[in-house]
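Removed from the display is one protein chain of the complex; every other protein chain stays in position.
Naming follows writing order (A and B), and every chain is counted from residue 1.
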Amino acid sequence: MANNLHRSAGVLDVPVIAPGHDFETVTETVAQIPLSKRTPLGWIFGFLIGLTLLGGLTMALGWLLLNGIGIWGNNIPVAWAFDIINFVWWIGIGHAGTLISAILLLFKQQWRMSISRFAEAMTIFAVMCAAIFPIFHTGRPWLAAYWLFPYPNTMGLWPQFRSPLIWDVFAVSTYATVSIVFWYVGLIPDFATMRDRAVSRVKQTIFGMLSLGWRGSARHWHRYEVASLILAGLSTPLVLSVHTVVSFDFAVSVLPGWHATIFPPYFVAGAIYSGFAMVLTLAIPVRAAYKLQDFITMKHIDNMAKVMLATGLMVGYGYLMEAFFAYYSGSFYERQMMIKRMFGPYGWAYWLLIFVNVGLVQLLWFRRVRANLPLLFVLSLLVNVGMWLERFVIIVTTLARDFVPASWGMYYPTRWDFITYFGTIGLFLTLFFLFIRFVPMISIFEVRTLLPQAKVDHGHAHGAAHGPTGDGQDTTPRSH
Amino acid sequence: MHVNEPTNATYGVMAEFDSAQTIVDAARLTMAEGFSKVEAYTPVPIEELNDIIHKTRTILPKLVLAGAIAGMMTGFGLQYWASVIEYPMNVGGRPYASWPAFVIPSYELTILFAALTAAGGMIALSGLPQPYHPVFNAPRFSLASSDKFFLVIESVDPKFSVSDTSRFLHRIGAKGVYEVPA
Partner (left out) sequence: MEVNFRRDPTIYDGRFANNGWLQELPKPVTKLTWDNAALIAPATAERLEVENGDIIEVTHEGRRLRVPVWITPGQAQDALTVSLGYGRTRAGRVGNATGFNGYVLRGSNSPWFGAAEVSVTGDDYPLVSTQDHWSLEGRNIVRSAALGEYTANPGFAREMEHLKLDKPISLYPPHDYSQGNQWGMAIDINTCTGCSACVIACQAENNIPVVGKDQVSRNREMHWLRVDRYYTGPIDNPDTFLQPLPCMQCENAPCEVVCPVAATVHNDEGLNDMVYNRCVGTRYCSNNCPYKVRRFNFLLYQDWNTESIKMQRNPDVTVRSRGVMEKCTYCVQRINDGRIQAKREDREIRDGEVLTACQSVCPTDSIVFGNINDANSRVAQLKSSPRSYAMLEELNTRPRTTYLAAVRNPHPSLPTHSSVGGHHTEDADQGSEPSGQH
């Protein structure tokens, strides 16, 4: 669709859905992927890669359970390293899905409809990858798995609620639960579609059960729309709070470089930044492989790139403020921390991250870059590398160079650190490939609402949550 | 012949439409005609249909509010009880009732309870899961989840008669009218 780009009033003039579709073509294009018996070769290839890395994860976690945290590079003073870096990285990535599903819904942004489902799926899988670390990074995970939760017990003991790690437990559990619920609720009508189109008895039964008997009655749709709006309205403060709570893991401590009030908004912006990068990393190949360009159009790509730019700028502001606070506060330790971060033993990581997150992201100002899919793909990968480095710099440089110089010590990762990290990428890929294969990856019923077949006259849009606004959001087919 | 008692063999008659506009117009006419046991089945949500046919809005938002309040009280109550009453401990010199810290899990539980109420309430209020419903007996109904819109008038409606109601539905623009066995 690249040759269809032209500017009108500075807005990319590409429709949110390509012209020439009706309910049946939309349904068929998306539904036939899970229903078909054929599995594309590319899928098998990608799935096997994911599965291999997942095998590595299993091995790494098994070895960890047998031996202890000592197989990693953590030490005193750097008691947290790859484990918490990866945890924050994964949780951050998950935030884009909720933003697309929930926040863009509240803002009535139509372009969210075709990407919301797989962005939500990405969120759920990212949270699952993240959740491995709070359990397994502990010295005794078989106890941490349940002692961190409030439950009545013979010891009369409860979690220590002032600890940010307990706040994490509540926030991440809530986030995982609400994300899964929101995602599943969104799938119910599409599972009904699959049930009604499935040919094999097995698929009919499974989709039948998953759809709960959905029949699309007006009364049910009404409740559904109300529930969706409520869930979106709840997910918005939730997603803002989750990475805020994660940032509290650092901000609540006394350490220079961690104890900063900029952390909550800085982390949330960073999370959305890395999340949208991951959505782009997934969307660009998937839309090409499954020929979904009519639904995930260049408008979507353009908008996602713009969100990345905006949040990248916020993150850059965060870096600037950190440096400024260090100077302006007059705090001796804060200034020393900043100098060590920039010019100490890990200074290379700091400048690399500035180059990617502040430097490279400026490329997104240019429409030609935003429309160049291979370049955008590479950029999205680099952004996630940059965001990983950001957590590395925050965690490791502060711990390695804190108050008492006699305690300063370097951190070096071991092979198990890397295998575990890439293993979680394998888990993510495995789940994501399973999702693409067996679940309709685009929200079929929502995309239908963009078509003329779904229009109802006199003014008010149908559906409080879905459907076009009256101000000419582009949905009618154009002849380009 | 006017039949007030339900006929056991028939659930109702079902009219098929091609677009949201046509079913909305048809629904208006149907309600104006005096029918009351009516339901529409569509592949997309159409808010007008609920207003026309059912007229009332769901109580779900109120349930969600109750859930949210329950969540907040559970969260704060649990933390307060555990930290002040049941097992108070001097942790870092902080007061036992560390309410700034307690805000955060309370906030999360508020959202959790509200969200579960919203989703669970929506599903339960709609009587789901309900694997069987008479409308699934109509063969064309499988298209209700793809690209066709259906309007059903149930046989328990006082003005229902298989022949008259079917003719009425043809008149108001149905592309097809089918009898739905019970």
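The rule we apply is simple: contacts are C-beta pairs under 8 Å (C-beta built on N, C-alpha and C of every residue); 3 or more make two chains touch, one makes a residue touch a chain.
All of these numbers come straight from a predicted model, not from anything done at the bench.
From the set A:L106, A:L143 or A:L320, the residue in touch with the chain omitted from the display is A:L143, counting the whole complex.
Touch with the chain that is not drawn comes from one residue among A:A131, A:I180, A:I206 or A:V252, which is A:V252.
Checked against the full complex, the candidates A:N86, A:Q336 or A:N357 give a single residue touching the omitted chain, namely A:Q336. Across the entire complex, the residue among A:S36, A:N67, A:S200 or A:Q362 in touch with the chain not shown is A:N67.
Residues of chain A in contact with the chain left out of this view: 67-70, 73-80, 137-141, 143-144, 147-148, 157-160, 162-166, 169, 249, 252-255, 331-333, 336, 344-345, 399, 402-410.
Although one chain is not displayed, its contacts with chain B can still be listed: residues 89-95.
To be clear about the criterion, only the chains that are shown with their structure count from here on.
Chain A and chain B have Cα centroids separated by 30 Å.
On chain A, the positions that touch chain B within their shared complex are 22-24, 27, 150, 156-162, 166-167, 170-171, 173-174, 177-178, 181-182, 184-185, 189, 192-193, 195-197, 208-209, 212-227, 230-231, 234-235, 237-238, 241, 245, 248, 445, 448-449, 452-457, 460-467. Chain B meets chain A in the complex at residues 18-21, 24, 39-50, 53-54, 57-58, 60-61, 64, 75, 78-79, 82-83, 86-87, 89, 91-92, 94, 98, 101-102, 104-105, 107-109, 111-112, 114-116, 118-119, 121-123, 125-126, 128-133, 135-136, 141-147.
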